[in-house]
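Take a look at the structure set out below.
A single protein chain has been omitted; all remaining protein chains appear in their positions.
Our next item is chain A:
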Amino acid sequence: MIAANQNDTARDGRLSGDLEEFVTVMVADQMFGLPIDRVHDVFIASSLTTVPLSPPEIAGLLNLRGRVVTAVDLRRRLGLTDRPTAGDVMAVGLEHKGESYGLLVDSVGEVMKLSGETHEPSPVHMDPRWVKLSHGVHRLEGRLLIILDVDAVLAFDAEARAA
């Protein structure tokens, strides 16, 4: 499918001729895509240090090769129920304003190259919270891929204060 996509755009040279690459992650059976240039690494989030009194979105702090990474639970960020506690949690390493974050997800999938062709703005009736955090949707075969706006996802600080 990826190859097909690639060929299509290469031939047609459509308006967004560039292919964008996304790392796909699964959260509560929904597939999300993160722009690959924002993803530093993917790791297992183990031995989390919870931070008392912290915003609920923050799952804790963890040591990633000598750096302290703030783990943000994507489920909580999206207003979903907490994942059933079992086994290791996967995290996607991101950087935002010079700080390291780990976005906790259910699982990490593949890297997809997508063209603008399949991209659409978020449906109007989507949960407004999700709309705020996303950059539209890609129509894939059989499923939809919501593109996450990394900066918006990690910008809960200001939002929380406003509320």
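Simple rule for what comes next: a residue touches a chain if its C-beta (ideal position, glycine included) is under 8 Å from a C-beta of that chain, and two chains touch if they have at least 3 such contacts; residues count from 1.
Following the convention adopted for this analysis, contacts and distances are computed from a predicted model.
Visitor: Considering only the chain that is not displayed, what protein name does its UniProt record carry among "Chemotaxis protein CheA", "C-deglycosylation enzyme beta subunit", "Molybdopterin synthase sulfur carrier subunit" or "Carbon monoxide dehydrogenase"?
Guide: Looking only at the record, the undisplayed chain corresponds to "Chemotaxis protein CheA".
Visitor: Thinking of the whole complex, not just what is shown, which of A:70, A:115 or A:134 touches the missing chain?
Guide: Candidates A:70, A:115 or A:134; residue touching the omitted chain: A:70.
Visitor: Any idea which of A:18, A:41 or A:99 touches the chain not displayed?
Guide: Spelled out, the listed residue whose C-beta touches the missing chain is A:99.
Visitor: When the complex is taken as a whole, what residues of chain A touch the one chain not shown?
Guide: 47, 49-56, 58, 60-63, 66, 68, 70, 72, 79, 97, 99, 101, 128-129, 156-157, 159-160, 162-163
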